[in-house]
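Only a single protein chain was left out; the remaining protein chains are all shown in position.
The block that comes next holds chain A.
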Amino acid sequence: MTLLKRVASATTALGATAFLAMPAWAQEAVAAAPAAPAPTVDKGDTAWMMMSTVLVLLMILPGLALFYGGLTRAKNMLSTMTQVGAAAAFAMLIWVMWGYTMAFGDGGNAVISGFGKAFLSGVTPASTAATFTAGVAIPEYVFISFQMTFAAITVALVLGSVVERIKFSAVMVFAAIWLTIVYFPIAHMVWASTGYLFILGALDFAGGTVVHINAGVSALVAAIILGKRIGYPTERMAPHSMTMTGIGTGLLWVGWFGFNAGSALEANGSAALAMINTFVATAAAGLVWMLVERLNGHKGSALGFCSGIVAGLVAVTPAAGNSGPFGAIVLGSIASIVCYYAVAVLKPKLGYDDALDAFGIHGIGGMVGAIGTAFTYAPGFGGPGAADYAIVPKLLVQLQAVGITIVWATIGTVIAIYVAKAITGLRVSTEVEREGLDLGEHGERAYNY
């Protein structure tokens, strides 16, 4: 099942219901418009989607903020947490102003929707959004909120590569432009029923391309333009609190059930499949990362376990409802192996300073997941695909989706970062970077003993 997040305005449907409810007009109505029956809003679905939405918020605050914050040096803890939180908050406001309409509004073309729902124009508590089951809908406000958290976490993920040196003001400018020219169009292309990649049949259950490849590639481009942190890679830049990172990892994993299983848009079997895959792919990936460390002659590490968990979560995201549990385990394991070499070998070899490995884990893990989903979907590998499902054509579609996302994210990020640079200067001064962004940018310390 592909991810259909089409929004149907409820107006027509509700109108039809009102007509049918009046016996005198019923026949006329049927004669005039033998339209689809009014969508039913199920309380169970609605409750689950509200729950999923706040679970994704939990992934950001405090999940991602702690995960990222713990990985930075103590002098940049508050800066990292604040950048994550503020970028996400800004994304929420932008989403209701012009983001939602660009991604899921009515009309428009294969790249963006029309602007008819700017400032949520016309949306009421009675408006509904379609799910994957014909005739079943959820309140549009729930759908808007759910998708809002995706935009929020994606822009926050990008920051993983640029923390410890980017200005707070630059983050805010970057976030506004990047969401507008990168995130909203890609979300539309992949998830809206009129989107280019949606029509092609690209499989992306919960955001392998839209969220992870997109964020990861953007993070890499941003980090390269911004430059390395002073002292990288010779100075010691070990995580200041693996405890915080461990807590963040746990919150990410828990929140990810909202992200993945919530992407079914209903409380049903598809959500259940996404749920079990989010357990087992992640479990496999956490252990495999530690195993790869051992095979490379190191100790199995706590950070390795956490990194594997995130790599597994990322990889299973596009596959969540598009894979059987054992396909998901294989996918998570492969993602862990590939991501390990991306961060431990490729990054030092190429010399870029992706501070918290946003590209190495989200970008690379997202690519493994998006491409791997073409395989896990196959019934032969235990996937939910139909008996006549052919891997090769789907693989080509997946590769095209990955390619378009990479190119789009690269170009858009270059623009967004240079605009941020022109307006804010982009990077903190050498003194602030040495002293730490907590004091220099926010006037606080994370730890006062």
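The rule is simple: a contact is a pair of C-beta atoms (placed from the backbone, for glycine too) under 8 Å apart; a residue touches a chain by one contact, two chains touch by 3 or more; residues count from 1.
FYI, contacts and distances are computed from a predicted model.
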| item | value |
| --- | --- |
| Protein name as given in UniProt for the chain not displayed, "Carbohydrate ABC transporter substrate-binding protein (CUT1 family)", "Ferredoxin", "Carbon-monoxide dehydrogenase large subunit" or "Nitrogen regulatory protein P-II" | "Nitrogen regulatory protein P-II" |
| Given A:G99, A:G208 or A:P239, the one touching the chain that is not displayed | A:P239 |
| Full-complex contact with the absent chain, from A:G201, A:G231, A:P348 or A:G425 | A:P348 |
| Hidden partner interface residues of chain A, rising order | 233, 236-239, 298-299, 301, 303-304, 307, 340, 343-345, 347-348, 357, 360 |
